[in-house]
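Here's a structure for you.
The other protein chains are all here in position, but one chain of the complex has been omitted.
Labels run A, B and C following the written order; every chain starts at residue 1.
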Amino acid sequence: MTSHATLSFTSDNVAPVAREVLAAIERANAGTVHSYGEDPVTERLQAVAREAFGTELLVYPVATGTAANALSLACLAPPHGAVYCHEQAHVNSDECGAPEFYTAGAKLIGLPSPDGKLAASQLAAPLAHAQEMGVHHVEPAAVSLSQATEWGTVYTPAEVSAVATVAHGAGLGLHMDGARLANALAHLGCSPAEGTWQAGVDVLSFGGTKNGALAAEAVIFFAPERARAFERRRKRAGQLWSKQRYLSAQLLALLEDGLWLRHARHANTLAAQLAAGLVHAGLQLAQLVQANEVFAHFPAPLSASLRARGFEFYDWPAPAGTAVPLVRLVTRYDQQPEQVEALLDAIRSA
Amino acid sequence: MTSHATLSFTSDNVAPVAREVLAAIERANAGTVHSYGEDPVTERLQAVAREAFGTELLVYPVATGTAANALSLACLAPPHGAVYCHEQAHVNSDECGAPEFYTAGAKLIGLPSPDGKLAASQLAAPLAHAQEMGVHHVEPAAVSLSQATEWGTVYTPAEVSAVATVAHGAGLGLHMDGARLANALAHLGCSPAEGTWQAGVDVLSFGGTKNGALAAEAVIFFAPERARAFERRRKRAGQLWSKQRYLSAQLLALLEDGLWLRHARHANTLAAQLAAGLVHAGLQLAQLVQANEVFAHFPAPLSASLRARGFEFYDWPAPAGTAVPLVRLVTRYDQQPEQVEALLDAIRSA
Amino acid sequence: MTSHATLSFTSDNVAPVAREVLAAIERANAGTVHSYGEDPVTERLQAVAREAFGTELLVYPVATGTAANALSLACLAPPHGAVYCHEQAHVNSDECGAPEFYTAGAKLIGLPSPDGKLAASQLAAPLAHAQEMGVHHVEPAAVSLSQATEWGTVYTPAEVSAVATVAHGAGLGLHMDGARLANALAHLGCSPAEGTWQAGVDVLSFGGTKNGALAAEAVIFFAPERARAFERRRKRAGQLWSKQRYLSAQLLALLEDGLWLRHARHANTLAAQLAAGLVHAGLQLAQLVQANEVFAHFPAPLSASLRARGFEFYDWPAPAGTAVPLVRLVTRYDQQPEQVEALLDAIRSA
Partner (left out) sequence: MTSHATLSFTSDNVAPVAREVLAAIERANAGTVHSYGEDPVTERLQAVAREAFGTELLVYPVATGTAANALSLACLAPPHGAVYCHEQAHVNSDECGAPEFYTAGAKLIGLPSPDGKLAASQLAAPLAHAQEMGVHHVEPAAVSLSQATEWGTVYTPAEVSAVATVAHGAGLGLHMDGARLANALAHLGCSPAEGTWQAGVDVLSFGGTKNGALAAEAVIFFAPERARAFERRRKRAGQLWSKQRYLSAQLLALLEDGLWLRHARHANTLAAQLAAGLVHAGLQLAQLVQANEVFAHFPAPLSASLRARGFEFYDWPAPAGTAVPLVRLVTRYDQQPEQVEALLDAIRSA
């Protein structure tokens, strides 16, 4: 079950923990501290997150992205609420119903688009329909955007802001699933503030695990009044660590000197290198490569040949009418250009 | 918010991570592995747990005890089910309704006793009442025992077995909240098998965090057919780690060469030392000291004096009619006899 | 399975529908009307309920008392909330976890007392405990009182008011389960206003079915801001009737000319007659008889003899230490003094 580090392009979560993160865990491992977040590491995380985002906020560390997303949505949507998202959003497709569980049955309404991005203009019709239907329909409560998207594309701040305007105008909260927020910001070159709260995000799932942490994400409330019930919801979900300093230390290590953005830039650069090489080799990309994911059409014999040499990557469900099969290749903070080159060499020789 | 390690007796979860556990995390931190538990560390955990308990089982690591308990109970009780437990059990009193959340609303029926232990004989009346009431009452589904109990007392295997006989006879599953199972086994001197499945336990919450882990517990199914829905429930709860090797490594470090039992014996010995010293100093114990918790009656001026010197411990709700206030003192794997002696010195001089 | 009407004392819900109620259903059965409550009968119910209670309110008809209670509590308590009630309250003991279902897992905390009444003074300790425990404990959210109680006793307005003062002072809402509110008011001789909102009740389950309706209860919000989510919760629970006029008509028939109070007075009078007869016959009452329920100690041979003659009534769980078995006898709007006398005759001759 162990992959060869040099040959896996399956996901960012096959990576080990960054040495800076492990070092931070070790530094936190001195003496006793109060449990459940009443510790100095968590206190410092609060300050550092405020600085990184340039605003007042509340930051709550949890261990998984699914927990961060589901808790966020539970603070925005009542059980009889509707959450609008892209139909292939992680919250809708890959979390085994976690948002439904945490919200006590709210409905995720998935809207389609070819590039994984939800456009502000897609919201008008479903919001009008809900209005028309009254109590027979779930109540519009939130919009959730994935940044970067499941297709490796990135919303511009203007696009996020357009969605926020529609959402807020109709009384809905705006959640951002930022499991790969760092990759999106690295692509955009904008500040964390510009990419999130200044564009209208109310609650953010801030990703760490895919970006070098052991297991650390955070729910960040830019609209703290939305957090009222968060702490009990987190406890009740078994997501409140007694030894929270070890969660907070991981996030601190990523945030404190910009490591999170350096990691993301590195992974993005490798993805760009890979995409350019694929195109040069005559293969077709399925999506713009803006973060650390490459979606490309690989003829079946090519995939087979690469896998025979030990390379690992996922086949991906292709849109109807696609002739050549689709694959997903993910690059990571811990990879080197040589590993990308090795894959490209294998492709060229196949 | 940092405590002085030498002065805190508040809880076992203020302790740092044991160096063996951290070392295991570092050892696991090499190269890429498949995510979500398809890794060699988790595979090895399965084998080591089987060996430790001397039977076939399924072991699922999660990060918190609340998650372990709530997932366990959700596999035993339907939404319309009843779970019988001690009225002060952690699942009933200290988890902000996590079992109700994970089971989708099952009812915990707390039964009283002075020493924190649920006796088999206490089950007959509520089971008969449920039978009598039919569909108007929740359906008896599970019994949950805490080992050691919230009062630091320990069930004998015979006591567990007596409860199991009643539970199984009525078609209920038996869950054990083993957040402090190691302390209980260290007290009993029996094997893990004798203390659990041989006594009738179907599902066990196996504690690691209070015993030297960073954040690691496990749900262990001795009745694997009960686990059918476990994996999706875990995912849906945001409790499935992508980098699961780091959870499994912690549990392996505790289990592999008996570290978990050595830690527990050490903490128990300190508790016994503390209890003996308190009695010698003329103070009254409220409960038998069988694990690593000491409940004692401290006159208010004594508590105030100790706290003024920096010692930390909790006041504890006392049974009605108690004249002298009650406190809880917890000993830990990382403490030394000198620290206990320092507390006793302070008491004697107060 | 049919009982002899003359011989059943099991419950008020074995009774048929009052002829006035059936007549009202028939009157409502003319032509088409808009569905889902946009009908003139429901509009009139709103006005008549306002008049009966002498205040602004929102009234929502539903078909069962369990639905009324569970919807009420779901509007007062979040999933991580606590609802304080008598330990034998219908919501806690006889609804198969409906409040837990509708609230998505809130915790009912049952408090004991010998007469079925929750005293204001019983709330201080659990509220302080919750405060102390913080996020580890469910959040105090509501108090629920049953009027009349499960033991046939009745709160005075002053008693309700004392509970309301504590509840509101701690930020909790006050729910009243008024399945037998009419019987309580008939006993108290006070106005509906005095017995409910003037005493601090925020949300009322108003009972109709036990008092002559076919299937009709109502949730009445005296604090309309608490009703914000009610309409979607009702729909989502399958409790919104398309042909709502037939629900509303039943409640109108009861409310319009005081039929509900006449029915209740009648049933109460029969209970008083029964109680007096039992005492005269040397039997012991277990509770004050204030509404339409009589709890009495019947030696087993007496119960057997009565049942052999066709009389029907329930054995009732007796408090620990009770020597003579306990039975419950319920009187109804549709019974006559002769039927009570027949039972007393049978008792005297047994």
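One rule holds for everything that comes next: contacts are C-beta pairs under 8 Å (C-beta built on N, C-alpha and C of every residue); 3 or more make two chains touch, one makes a residue touch a chain.
Not measured: the values here are computed from a predicted model.
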Fill in: Visible chains that the absent chain touches, using the contact criterion stated earlier
A, B, C
Practice prompt. Check the options C:Glu43, C:Glu56, C:Glu132 or C:Asp315 and report the residue that touches the missing chain.
Written response: C:Glu43
Item to complete: Taking the full complex into account, find the residue in A:Tyr36, A:Tyr84, A:Phe101 or A:Tyr333 that is in contact with the omitted chain.
Response: A:Phe101
Worksheet item: Which residue among B:Ala28, B:Ala89 or B:Val138 touches the omitted chain?
Response: B:Val138
Practice prompt. Spell out the interface residues on chain A facing the chain that's missing from view.
Written response: 79-80, 93-97, 100-101, 103-108, 129, 133, 135-138, 317
Worksheet item: Which parts of chain B are in contact with the chain that was left out?
Response: 36, 78-80, 104-105, 135-136, 138-139, 229, 231-236, 240
Response to the item:
Missing-chain contacts on chain C, rising order, are 1-5, 8, 10-11, 13-17, 22, 25-26, 29-35, 38-40, 43, 62-71, 95-98, 101-102, 209-210, 214-215, 232, 235-243, 246-247, 334
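As a working rule, only the chains that are shown with their structure count from here on.
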Worksheet entry | Which two chains share the largest set of C-beta contact pairs | A-B
Worksheet item: Quick one: chain A and chain B, Cα centre-to-centre, how many Å?
Response: 34
Discussion item. Can you compute the centre-to-centre distance for chain B and chain C, using the mean CA position of each chain? Integer Å is fine.
Written reply: 41
Worksheet entry | Residue numbers of chain B (touch at least two other chains) | 95-97, 101
